[in-house]
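As you look at this complex, bear in mind that one protein chain is not there, while each of the others sits in place.
Order of writing sets the labels: A and B. Residues in every chain begin at 1.
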Amino acid sequence: MARVGVFICHCGENIARTVDVAAAAAAAAKFPGVVYSVDYKYMCSDPGQQLIRKAIADHKLTGAVVAACSPRMHENTFRRAAAAAGMNPYLLEMANVREHCAWVHSDRAAATAKAIDLIRVMVEKVKRNRSLKTITVPVEPTAVVIGGGIAGIQAALDIAAGGKQVVLIEKSPSLGGHMARLSETFPTLDCSQCILTPRMVEAANHPNITLMTSSEVESVGGFVGNFEVTVRRKARYVDPAKCTGCGECWSKCPSKNIPSEFDAGLSRRTAIYRASPQAVPNQPVIDAQHCLMLTKGRCGVCAKVCPRGAINFKDADELVKVKAGAIVLATGFELWDHSAYGEYGAGRIADVIDGFAFERLASASGPTAGEIRRPSDGAEPKTVVFVQCCGSRDEKVGVKYCSKICCMYTAKHAMLYAHKVHGGRAVVFYMDIRSAGKGYDEFVRRAIEKDGAEYIRGRVSKIYRRADGKITVRGTDTLAGMPVTVEADMVVLADAVTPRADAQKLARMLGVAYDADGFFSEAHPKLRPVETAVAGVYLAGACQAPKDIPESVSQASAAAAKVLGLFSKPKLEREPIVSHVNRITCAHCRACINACPYKAIEDFNILDRSGKVLRTVSNVNEGLCQGCGTCVSVCRSKSIDLDGFTDEQVYLQIAALEPVEAGAKTEGSS
Amino acid sequence: MEKTETITENARTGFEPHIIAFVCNWCTYAGADLAGTSRLQYAPNVRIIKLPCTGRIDPLLVLKAFQGGADAVLVSGCHPGDCHYTSGNYHARRRWSVFGKLLAFAGIDGRRLYFSWVSAAEGQKFADLINSITKEVHAAGPFDRINPARRRA
Partner (left out) sequence: MSIVDSIRADAADLLQTGRAKLVLGYRNRQGRRAPILLTDAAGADQLVYDAECRQNLAAYLRKPEVRQHFPVAVVAAPPAMRSLVMLAAESQIAADSVTVLAVGENEYHGALDLPATAQLLREKYANLALPEELLRRVREIAAMSEEERAAFWTEQFSKCTRCYACRSACPGCYCQWCISKRNVPQWISTADLPHGTYAWNITRAFHHAGRCTLCGACEAACPQGLPLMLLNAHVAECVEKEFGHKTGYDLAEKPLIGSWRTEDDDGFVR
């Protein structure tokens, strides 16, 4: 005999304003199998949970339905309360009468009727819930961090400091990401490489960290605690065990004219190259597309001059399988392509550059040794215009959101320019100034008041180059109420921050959601910013949303804390929502085996006492089953069923919604 | 209010469609939650039944819903490529393609069965979808083709 308790929450006014909770409780009290029905102001509060625990004990409840917010909100809260009262937590379900009812309807009568229906559906389900035990699976205490920028490095260091193994995978030949390309960082004007390179070296040398550069994730299988990540270690053509980074090879390489990605195309590199002098690992790789030996079969000078014989033209990509218990995504960002703005020159004016190019100009280790010189003719620009919000906050051509970091780095650029070009004129066109961090607003004020940057509130409508080489920038000064024209020598566009173009592919490999802009989706925007909906996969850095360095570092440490929490137990408890095969009725058509996305179902022989095979049927491996229920749908005879969403439960939930004639018996039973 | 009173009220106010939505937990259910958090308003005729994945939703559920007096059924899940269980929605899509056409051939009005992809971020889409479906089903009238004994006008 079922003894179900129904607990209806007012959620303050959120539910009670639209749903007549007292009437709902009275209706629920009459449902077959319900022995206790009550409504209360805040079920999730301490007294609310106490109420539930007491009711379970007093009324010897065999099941409970909490009609309140979405189960995605508080199912765990209430299940823990049930467990504390000695009831198996899987005997408690929630009816969503807030997000799916009170918040979306205004007609009180209709909303109350719907709430009662929703509660009835869950009561019918709960009467067939079984006491399930969580499934334990072993946890592989190794984390895979995808992305070797500041966020990835921080996460790797924190996890390693916690005593666990990390495999840090980086697509390019060196760690460092975008931060390695910066000149100074706001608001302290610290030299970026000076604060970053010690971390890069520490990550490379840490005994708990295995570094895989020039590597990309090829595929991911498995699930939390038991991921199998296949990594493609790309051919580098230089043996890392032998190379000392002496530099003989790149100094002699004849293929010299390749635009350097690190220097935003402002300098040229060779085919065998090191991204920068501070690269970690500090060893070159060969760019196969531009190497004469690899494309045409001649040259080979580097191999001839290498004192250690470290060059290996026969190198090939290698697939490496890594077992991991958790994955941290730290793939970072890239800049929006401003060639979409025809009015700004469509990317064709050489002296209209983006923020990274300016960073390389300003950087002491950059192509111009830290002198601000414009790309077209190397002249020192006397007037530089900085245009904020290039692509950001632009629904029509660019992206809708604000890229967060540009106001700060534009102020930084204006300051660096003022420090390096005495008497130079820095003009900044802005819409708003977003400088909300610690010391940030003071930093912007300093750029304006101390370093003389001219801030003009208004947008730039057109940028073009005149015949005499000057760049005309036409904009508006909205505070003065008049148009403005600036004759500039160089223009720096603060391009929007976007996720990497290949981020979606990675997200799909992992089953991680991403939003309309391509940023990875966190599990909850307020309360779970570093987790994803996929258990065991965490987020750090700008791949989740535009953010600056301190935020990336914080988020990386937070993700590391989550990983270490996951690894703190030798076994992981998994939700017991798994399938089971009815061996008596299974006809072994193998449809389920074929359909299972996790290959969790296998053939199983039923033997007689002498070991002879009587029949073969299907069997579910509980450790692998993730509870999607695809097998249940494809089984024509319904010989497989999913705990937590059994055939009978779903049937009775649907039946609970049938309108019946007055006086007729409902299909539900006690 | 009991079920019987609901029927009487319907008779009083005219036909109110009875719609059952089978949705997946990770995308459409969350999308419906988002519609709620954003306080988007939509018609109150739909009753959502949560399943882990659209892969779990098979035609028998739809047939049972019709048998039980539903005027229309909505089946909704994650966009292709975004399934939390990697491929449940791909299985579902193929199944629905065959089943939908079979039902149409067998004389079931096309306004009775709807399929959609609604992601966790598409609260507005969910609300709009429910509103437009409710309107279409209202125009189509009560679905008593395969359950005349259980329906009333």
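Criterion: a residue touches a chain if its C-beta (ideal position, glycine included) is under 8 Å from a C-beta of that chain, and two chains touch if they have at least 3 such contacts.
Note that the structure is predicted; figures quoted are calculated from it, not measured.
Counting contacts over the entire complex, the absent chain touches A, B.
One of B:Trp26, B:Tyr42 or B:Trp96 touches the chain omitted from the figure, and that residue is B:Trp96. For subunit B, the residues touching the absent chain in the complete assembly are 59-60, 63-64, 66-67, 80-81, 87, 90-91, 93-103, 105-110, 114-117, 129, 145-150.
One chain of the complex is left out; on subunit A, the residues touching it are 584-585, 587-592, 594-595, 616, 634, 636-639, 647-648, 651-652.
Everything below uses one rule, namely that only the chains that are shown with their structure count from here on.
Averaged C-alpha coordinates give centres for subunit A and subunit B that are 31 Å from one another. Residues 1-4, 6-7, 9, 18, 20, 26-27, 29-30, 32-37, 39-42, 44, 47-53, 55-58, 61, 64-65, 68-70, 81-88, 91-92, 95, 119-121, 127, 150, 152 of subunit B touch subunit A in their complex.
Chain contact summary for the complex, subunit A toward subunit B: residues 23, 27, 30, 70-72, 96, 98-101, 103-107, 109-114, 116-118, 121, 508, 511, 513, 515-516, 521, 533-534, 577, 595, 597-598, 626-630, 632-634, 642, 644-645, 650-651, 653-655, 657-663, 666.
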